[in-house]
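Note that one protein chain is taken out, while the other chains of the complex remain in position.
Coming up: chain A.
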Amino acid sequence: MSRGESATPLARVRGLGSAHHGGHHWLEERFTSVSLVLLSFWLLFSLVMLPALDRGTVNEWLGSAWGAVPMALFVITAFKHGLDGLKVVVDDYVHEDGTRVGIHFFLTMAAIAGAAVSLFALAKIAFGAN
């Protein structure tokens, strides 16, 4: 069936764009961007407001729920948004499908590994296993 005049606006954009995934990726990138405005402001203000940046002071802050929970959200959202962004850059400049998918796979693994390391470290600090 051709997607002509009768198709809904959503049907017309599905599968379009250089990633061939239509509007979903685009929207997710915006959702995470708005979340990151809030979370990165929180992170920056927290760092500036801390009396010092030695290990004891920072771990005490990240050991509390008010430090650990937003930091976990920041880690997850930042890695997701960064991965989404890098994929767009790759989609725009790498046109050969095999290479493109290969780089996507590598970037996804790297982002998941980075997020896992960060979250494990954060959990270790928060649950006081030092």
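Here is the rule we go by: a contact is a pair of C-beta atoms (placed from the backbone, for glycine too) under 8 Å apart; a residue touches a chain by one contact, two chains touch by 3 or more; residues count from 1.
Everything below uses one rule, namely that contacts and distances are computed from a predicted model.
Think of the chain that is not pictured: of "Transcriptional regulator, PadR family", "ABC transporter permease", "Succinate dehydrogenase cytochrome b556 subunit" or "Anti-sigma factor domain-containing protein", UniProt labels it "Succinate dehydrogenase cytochrome b556 subunit". In the full complex, chain A makes contact with the omitted chain through residues 30, 33-34, 37, 40, 44, 47-48, 51-53, 55, 58-59, 62, 71, 75, 78-79, 82-83, 85-86, 89, 95-97, 114, 117-118, 120-122, 124-125, 130.
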